[in-house]
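The complex is shown incomplete by one protein chain, all other protein chains being positioned as in the whole.
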Amino acid sequence: MYVAVKGGAEAIANSLQLLAQTRRGDPQAADLGVAQIREQLGLAVDRVMAEGALYDRELAALALKQACGDVQEAVFLLRAYRTTLPRFGYARAVDTQAMAVRRRISATYKDLPGGQVLGPSFDYTQRLLDFQLLADGEAPAAPEDAEDPVAPTMPGVLQHLDRDGLIEPSPADDATETPADVTRAPVTYPAGRDTWLQMLARGDEGYLLALAYSTQRGYGNAHPFAGEIRLGEVAVGFVPEELGFEVEIAEVTLTECQMINQFQGSEAAPPQFTRGYGLTFGHNERKAMSMALVDRALRSRELGEQLVAPAQDQEFVLAHSDNVEASGFVQHLKLPHYVDFQSELVMLRELRRRFHESRYTREAAE
Amino acid sequence: MTSASQAAAGGRLKPGFAEPVHGAQQAFRRILQAMARPGTLQDCGRDLDPPPGLSPAMAAVCLTLADADAPLWLAPALGSEAVQGYLKFHCNAPIRDDAREAAFVLADAAGMPALDACAQGCDRYPDRSATLVVEVPSLAADGRGAWRLQGPGIASTASLAVGGLPGDFPARWRDNAALFPCGVDLILTQGHTLAALPRTTRISDPVEG
C-alpha cells in the first residue's frame, strides 16, 4: 500500500546527497573558495553578518557557500552557530563619532566640516552590465590620491543642529544601564527602543525596506531627510571582569544612518527635528536607512503622534521582522498536516451533507 | 554528613555535582516530578556534600536552577560564609537582601519569610514569582498531623506530613492560593528528600488518626 512517508531516514540521506551535488554544480567549473566569497561577494557577506547577528566574515562567507548563495539560509546557519557560543559579557557601546570614515554623505548640508566623502558606492554606476567581468577580471587600480585626504575622524552632522537646539538631544550614553538583549530574554510588549533597535538591526532587509517605503507613501507621517550616512571602521572595546579596564577586542565595519524628521511639537515639547537611527554591520546603506525610517515610525507613540500606519504598529513591525522566524514558519507548511487536514475533511463533508439535506427539505416543503 | 570540624577548616570549597551536566539533569527531573505531582517525595542530591546549613536536597535545587539570571535570598540560618561561598562559586547567583527580588528564597522552617514578602508575579506575568525552598525538620508521606492535598497533579488526594512549619501555615497557604494566578511556589527539603507544593495545591485539614 502506498504510504508516502515510509523510509524517511533513507529519503533524508539521499536528499542531503543530492543537495551537496547540486551545491557543487558542474565540476568543470572551479570550486568557489570561501576567501573569494569573503573578498568578492562582500556585500552578501555583510548582509549575512547583519541579519545573522554575528560579526565574522569568514564564517558568513562559509555559510553563503554552504547555502548555495541563499542569503536567508546563510543567515540561519550563522544564527544556529551563534546561539551555541559562550557569552563572556557585553562590549562597550561603540563610538561611531570616532569612526575611521571611508564614506560620509549628508543630504542636508552642501558642505560641512569633514566634507562630503563619496567613497565606494553603487550610486553613480549607471547600472550597465559590465561584460568585461565575463572574462577573468584584473585587479582594478586604486584611484589617485585626492588632494584633500579624508580626515581621520569627523564630527557627526547632527551636532550642528544640536548646538542650536533645533533637534531633540540624543539620549545620553548611560554606561550603568544594561540594554535589553533579545537573544537572552523574550521580548514583551510594549518593547523599549533598545529592544526594537536590536530587532531591526537583525531584521530582514527586504521587510524593513518595504516598511520604510510605506512611511514615505503616506502610511505614516514621515518627512525625512538623510542627515548623515557614514561607513567605516570602529573599534570594539570590552572590559574583562578580571582586568577592570577596557581593551580593544576587534575592529568592525559599520554603516550608520541618522535620519532627521519633522516634528510639529506638542504641549510639552517645542517644534523641533527628531531622530531616527539605523546601524548595521558591514556596508549596507539600504538597510541602515530603512532601519532609521522604521525606528522613527516606531517612536510615534512616544512623540504623541497619531498611530495610523502599519510601520507605527510596534507588535506588527517587530513580531514579523525576523526572517529566520518568518522563513521557518512559512516553510513549515511543507511538513505533513494530514491529521489536521483529515479533521477538516470530516467536518467539511458533514457541513456539506447538512447543507444539501436542508436544501432538500426546503425544496420538498415548497 | 559533613562534620563541623570539616566545615570549620574553611577555605576548602565543597564540590558540586560530580558530573555537572547529568547531575543537574537528574536533579531537575526529581524537582519537576515533585512540582508536577505535589506531595510525592523525591530523592535528590544524595551524592552531594554541601556545607552545613545547606541540605543536600536544597543544594541540588540551587545547583540545578540558580545562576546569574536567578537571584537568591538566604535566611539568616543560611548566611554563613561557607554557604554563601558555595552558592556564589557553583551557581554564580547574586544574593539579594530583599526577598522580593529573589527567584529562589532559601530558608529553614523557622527563618521562612512571610509568603507575601516574596515576589508574587503580576496578573499579566504570574510566572515572575518566587519559589521558596524550605528545609524542614521532618518530611514524610504520612504521619501525625499530615495534610490532605488536592489539586492539579494529584489523582484524588495526596497526603504529606511536614514538621516544623508554623501552625497557621495552612491558612497562610490558603491566602497564597487566593492570589492565583499570582503567588509563590514551595519546595520543601529534608536531607536528601524533597517535595513541592505549587500554588495550585489545596491543603485541607489534617488527616484524622
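Worth pointing out:
Residue numbering begins at 1 within each chain, and the chains themselves are lettered A and B in the order written.
In the analysis below, contacts are C-beta pairs under 8 Å (C-beta built on N, C-alpha and C of every residue); 3 or more make two chains touch, one makes a residue touch a chain.
We take it that contacts and distances are computed from a predicted model.
According to its UniProt record, the chain left out of view corresponds to "Alpha-D-ribose 1-methylphosphonate 5-phosphate C-P lyase" among "ABC transporter permease", "Alpha-D-ribose 1-methylphosphonate 5-phosphate C-P lyase", "NADPH-dependent glutamate synthase" or "Response regulator". Per the touch definition above, the residue from A:Ala30, A:Ala172 or A:Leu335 contacting the chain not shown is A:Leu335. Within the complete assembly, residues 1-3, 5-9, 11-12, 76, 79-80, 82-84, 86, 183-190, 315-316, 319, 324-325, 327-332, 335-340, 342-347, 350-351, 354 of chain A touch the chain that is not shown.
Touching the omitted chain from chain B are residues 19-22, 24-26, 28-29, 31-32, 35-37, 64-67, 69-70, 103, 123-127, 129, 131, 152-155, 180-181, 185, 198-200.
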